[in-house]
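Attaching a single structure in structure tokens format; questions to follow.
Apart from one protein chain that is not included, each protein chain of the complex appears where it belongs.
Presenting subunit A:
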Amino acid sequence: MWEYAPAPESRDIANLKPNYRMFVDGEFVEGGGEPLKSVNPGTGEVLAEVSTAAPADVDRAVKAARRAYDRVWGRMPGAERAKYIFRIARLIQERGRELAVLESLDNGKPIKESRDVDVPTAAAHFFYHAGWADKLGYAGYGPDPRPLGVAGQVIPWNFPLLMAAWKIAPALACGNTVVLKPAETTPLTALVLAEIIQQAELPPGVVNILPGAGDVGAAVVAHPDVDKVAFTGSTEVGKLIQRQLAGTGKKLTLELGGKAANIVFDDAPLDQAVEGIVNGIFFNQGHVCCAGSRLLVQESVAEELLDKLRTRVSTLRVGDPLDKNTDVGAINSAEQLARIQELTASGEAEGAQRWTSSCPLPDKGFYFAPTVFSNVSQAMRIAREEIFGPVLSVLTFRTPDEAVAKANNTPYGLSAGVWTEKGSRILWAAQKMRAGVVWANTFNRFDPTAPFGGYQESGFGREGGRTGLEAYLDV
């Protein structure tokens, strides 16, 4: 293994402030809730104090969003809305380094991912949707599809800025105004995005950002003057929200958990497949709802593939998220680390064979060494439950039919992968797998033009593409 000298990105670039405030009606204001402390999971130290919303603040924000919708944004010509959204895209690009470093500090993801994936893809989402704002009549929802009104949006901590972009960009393009709650552990980049929205001179109230814990999200979702709810997070909370909205008539889209199967057939290019498997489960520490967390390998190549996989995984560098050579960063929180530890312990207890990379881990912060379980059976918790960490469960199969049956043996249905050189088998497997995204000979690709979202208990509605606009239109 190569030795690398430390190559840390400077944390000064993040322009970290000791205090952050919520963003309501175009202004940064103190919230009435108990301030939260956002922690740097790479070190365990407090990064900043962030004000949170009390119920009265949620009401203020929704009222501001309603006013902005009624008076300005809902009636503004699409071509004008578009220019505001293009501005946001450009400002994200201009402040890209700052956002990337801040994201890695607050979330724990490696700087090379925040720099090369999160931030550029966030900008791309605004750029893409800006162009739709004055072309909605061509989207297939009738000549003049109308917005819904005020959108209440709740997003998770795994891609804080990117999820904000996925939510805000289509909402604005379609003419809605927004009240967004970022995750409790990762509120900082969303509040810098609020600064960007100020710099872009969006009319006050069009976007409001309310940090806080689950209670703030619940208040946003339940507010009677919210017309549309969009949630990305766990299936458990998604079900609560769907239940809560029953009978209200609010439009709902959910992007929930997953337990994706990544199928490797015996004719797959194994070295490429290994890269894809690694990307599928160790990208973003495995904090990815569409992570390829169940590897299904054809029995005849299982041993060879596992050897190659372990060799490759043992070269992954786990550590300082700000180091440009880091492959796997910090687990987002102590709570999440405990959950990963609990589930991996269950894997051992249920008889799966555990292999964990012997890579060194930092003394401080929350880290978990990449782990691969083999001899996993379908009934084990590590094959059924979303671990949301750098832990891969390996199962085997003999025939293509068995592979697909195992892949589909889950209440989830967000994503799937297939590795084979045979074109007809790719298309067959892609057809048979009940999942919203199928990556063939690749994994974890995202693009604003490509709809993303789940089957079954992975949620409903799509984000991205023409299909994704439906979530924010009254159709």
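To be clear about the criterion, a contact is a pair of C-beta atoms (placed from the backbone, for glycine too) under 8 Å apart; a residue touches a chain by one contact, two chains touch by 3 or more; residues count from 1.
The definition used in the following text is that contacts and distances are computed from a predicted model.
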Mind telling me which option in "Ferritin-like domain-containing protein", "Aldehyde dehydrogenase", "Amino acid/amide ABC transporter membrane protein 1, HAAT family" or "FTR1 family protein" is what UniProt lists for the chain we can't see? "Aldehyde dehydrogenase"
Which residue of A:Q93, A:Q198 or A:Q456 touches the chain not shown here: A:Q456
Among A:L256, A:L343, A:V372 or A:A407, single out the residue that touches the unshown chain. A:L256
Which residue numbers on subunit A touch the omitted chain? 124, 140, 142, 235, 238-240, 242-243, 245-247, 249, 254, 256, 411, 426, 430, 435-442, 445, 447, 449-453, 455-460, 462, 465-467, 470, 475
